[in-house]
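So that we are looking at the same thing, I have put the structure below in structure tokens.
One protein chain omitted, others in place.
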């Protein structure tokens, strides 16, 4: 392939309080990964609540006239190779530890998050 | 002009549920276009609701002590040459088709949105 591999970073800042906002970043991250780009998502502020075990299966997002669960979008992202990271301070903010979350690729502190953003070719916040 | 023409991309993610958030991205996009930059806005998640016919005329935003309608900001953006795009999945999420929207410059899928962000010199999410 002649296409250049780019690094996409999606910073997700909204959580279970606004289910209608939850699917789009997964959808875009999946799309980037399927185009063979490096695609990562970092969850911060309340967004970490989306990754708590048992949440995604019950969070419904309207899609194509029907509704899908967030789990559908997470599964797609995982199958496409999207990496999921959680910002460390958001664990306390969301009253959880990493053991309360679905499988993720790592917990990042502020410095690591800043560096991921600096190294990415594209950063999109949601 | 010796100034370099840059590509500005504004990703708008909030809609009619928060009118006070609606004017700023149009204002900044207009400002960029007036400085002869390429200025585009993509509407996703609930932001697409801002472009439904009949909405902008009635959505009021406080400005300079008085209130302006969103239509004022959209008109300014249009006159300055700002391009307006809608993210395809947001049509379903906002219960509308492109026919329900004011005139836009195109509907973009996930891949196109990712590529627009990669090609932009500046990406700002709202």
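So that you can tell them apart, the chains are marked A and B in the order they are listed, and the count of residues begins at 1 in each.
By definition in this document, contacts are C-beta pairs under 8 Å (C-beta built on N, C-alpha and C of every residue); 3 or more make two chains touch, one makes a residue touch a chain.
Predicted model, so just to flag it, every value in this text is computed and none were measured.
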Per the touch definition above, residue among A:79, A:92 or A:105 touching the missing chain: A:92
Touching residues (missing chain, whole complex) on subunit A: 11, 13, 44-46, 87, 89-90, 92-93, 109-111, 113-114, 117-118, 123, 125
Hidden partner interface residues of subunit B, rising order: 6, 8, 20-21, 23-24, 27-28, 30-32, 35, 37, 61-65, 121-126
